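With one protein chain removed, the remaining protein chains of the complex are shown where they sit.
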Amino acid sequence: MSATLAELALRFGCELRGDPELRVDRVAPLGNAGPGSISFLSNRVYRRCLASTAAAAVILGPEDAADAPVAVLVCEQPYAVYARIAALLHPEPAVPPGIHPTAVIDPQACLEEGVSVGAKAVVGAGVRLAERASIGPGSVLEDGVTVGADSRLLANVTLCAGVTLGSRCLIHPGAVIGARGFGIAWDHDRWVKVPQLGTVRIGDDVEVGANTAIDRGAIEDTVIGDDVHLDNLIQIGHNVRIGAHTAIAAGTAVAGSVTIGAHCLIAGHVGLVGHIEVCDGAVIQAKALVTRSIREPGEYGGCLPAEPAARWRRNAARFRRLHHLERELRKGRAGGGPEE
Amino acid sequence: MSATLAELALRFGCELRGDPELRVDRVAPLGNAGPGSISFLSNRVYRRCLASTAAAAVILGPEDAADAPVAVLVCEQPYAVYARIAALLHPEPAVPPGIHPTAVIDPQACLEEGVSVGAKAVVGAGVRLAERASIGPGSVLEDGVTVGADSRLLANVTLCAGVTLGSRCLIHPGAVIGARGFGIAWDHDRWVKVPQLGTVRIGDDVEVGANTAIDRGAIEDTVIGDDVHLDNLIQIGHNVRIGAHTAIAAGTAVAGSVTIGAHCLIAGHVGLVGHIEVCDGAVIQAKALVTRSIREPGEYGGCLPAEPAARWRRNAARFRRLHHLERELRKGRAGGGPEE
Partner (left out) sequence: MSATLAELALRFGCELRGDPELRVDRVAPLGNAGPGSISFLSNRVYRRCLASTAAAAVILGPEDAADAPVAVLVCEQPYAVYARIAALLHPEPAVPPGIHPTAVIDPQACLEEGVSVGAKAVVGAGVRLAERASIGPGSVLEDGVTVGADSRLLANVTLCAGVTLGSRCLIHPGAVIGARGFGIAWDHDRWVKVPQLGTVRIGDDVEVGANTAIDRGAIEDTVIGDDVHLDNLIQIGHNVRIGAHTAIAAGTAVAGSVTIGAHCLIAGHVGLVGHIEVCDGAVIQAKALVTRSIREPGEYGGCLPAEPAARWRRNAARFRRLHHLERELRKGRAGGGPEE
């Protein structure tokens, strides 16, 4: 697939500065592009690569347009425009419809038109696969699962009983949706399991990363809103609710009964303790531990950055006697504090 | 399934205050309950929902009984009693015994009565499945695995060679038990793999969460005690030993050769470095990094809570020069410290 810069500018609402007839047929990074390729600048880190790029054209914001040595497509959201142009030039091959002969489909499952089920996939009783839903090889859909139209499960995904997925969802390999929540109650001399009676309801256009786990609700359902994007290896506990358009990076764990608003950005390795609320528009930085509800939109942080170990240890040692240090200094003494 | 409050009080040893003939047929959360449902109060966070609940009855502790607007079942462990009542009212459907025709069972496997093996499951040579053990679709049991009576593996579980599971275990989708431990030794100019000769022995009533990994031992076995509960996405390194009744929340990583006692509670995202011991009854808070053995029961913490980013940065910057700050203040100088 190829297009002229004029076609791209028109289709994606950019201002073109350069030859409208120039034709591109692929995307490439600024620092490793050649003739026929189109690149983009959105992260400041890569600004240094702009002046020497060999791309045919660059998608960028107005503030950078003057510095490009080649044709430019100027727009307000260069990364989004890049995404759309990349999808145009490199269209993803469609999954051909059809049921692989080794798939196991329960006779009580309902498959709409255009559905694809891969080799060794297992589809339980009462499952409903809407139009053009695609189930990857080795995936298991327990009884009563619903998958919306144009949703795509890759290989080895597990959807437990009763889970519902909206339309156009993308579920990556190894994801587990609807496993029993971690509900246990201490009973005299042993744990007793708390029945997990809810399920998981997932909206439209949701992405769930590889090996991410979303637990079913204890009484009510776990609910993931429309256009939520979850990266790999994330834990979503029982009864969690996540609002529309929220994105969460890899390795984050959300404990049970947390409510996260819409339009939140949560970085990697973040932890949220149970039973708290995060309002719409919160931005949480990497590795922060959120221990209380967040009621104001804005940015939240909570992890000290790594340093050379010797320097780190020096400060960490002081942290361990901060209490004593303060007391001592308030008293005006200057002797050495206890190390404990 | 339904029951009268009198029946429930009698069966679960509660004091009933209210109409003994009132009948309930389901559980519901305090804030979203209706006639015919029974709810519970155990987490203080939800106390505010008690006064306005529309549940037919509430299970709670003596301290809250007077404040309920409806019938109550009073007991010392309301969460555990709730768990038992929920299991009574919402019995889990039994897995029907039988071997799915697409399962692959090695002729040298031994299957006791009442066993269930799901579609596409693979059961290796020398595997023993005790009475009523249930293997989910797509699960793989390598050679020599033993699964105890009434244990249940959900979909896409992997048990590596020689792993043994006790009775009544519950293993969630994607869990991997018995993979090679992370044993490598530097040998002049490259890593050499250290053979992992042990296996994993798991006791009775153990729960292993979705996508959790438990590595096999290097020389001796990795050992998980009875009634241990592991949440999702947990890493258990080689040679780890975990005592009975310990519970660990999602995302925690236990490095190799750690010994954890009985009755410990370990929160999410905790890290334990290798070769240390944690005594019985330790409680470790979220995201703590345990770097030394814990020899006294009690609570341990080690993660600063998230704050609004501006405030966080202000304090974090001081942390980075804590060493200089202390030195300077001890000297009585008041000039600005180096930022480095």
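All chains are identified by letter, namely A and B, in their written order; residue positions are counted from 1 within each chain.
Going forward, a contact is a pair of C-beta atoms (placed from the backbone, for glycine too) under 8 Å apart; a residue touches a chain by one contact, two chains touch by 3 or more.
Computed from a prediction, not measured in an experiment: that's the story for all the values here.
S.K.: One chain isn't shown here. Among B:131, B:220 or B:280, which residue touches it?
M.R.: Selected residue, touching the omitted chain: B:220.
S.K.: Among B:33, B:160, B:264 or B:279, which residue is in contact with the omitted chain in the full complex?
M.R.: Looking across B:33, B:160, B:264 or B:279, the contact with the absent chain belongs to B:160.
S.K.: Could you tell which one of A:120, A:180, A:201 or A:238 touches the chain left off the display?
M.R.: A:120
S.K.: List the chain A residues touching the unshown chain?
M.R.: Considering the whole complex, chain A reaches the absent chain at 27-29, 32, 42-43, 45, 77, 79-80, 82-84, 86-87, 90, 92, 100, 102, 118-120, 136-138, 154-156, 170, 172-174, 205, 207, 209-211, 227, 229, 231-233, 245, 247, 249-251, 267-269, 286-287, 303-310, 312-313, 316, 319-323, 325-326, 329-332, 340.
S.K.: Considering the entire assembly, which residues of chain B contact the chain that has been omitted?
M.R.: 102, 104, 120, 122, 138, 140, 142, 156, 158, 160, 174, 176, 179-180, 182-188, 190-195, 197, 211, 213, 215, 219-220, 233, 235, 237, 251, 253, 255, 269, 271, 273, 275, 283-285, 287-292, 296, 298-305, 307, 311, 314-315, 318-319, 322, 325, 329, 334
As a working rule, only the chains that are shown with their structure count from here on.
S.K.: If you fit chain A onto chain B using the CA atoms, what's the rotation angle, as a multiple of 5 degrees?
M.R.: 120
S.K.: Using Cα averages as centroids, what's the distance between chain A and chain B in whole Å?
M.R.: Going by mean C-alpha positions, chain A sits 24 Å from chain B.
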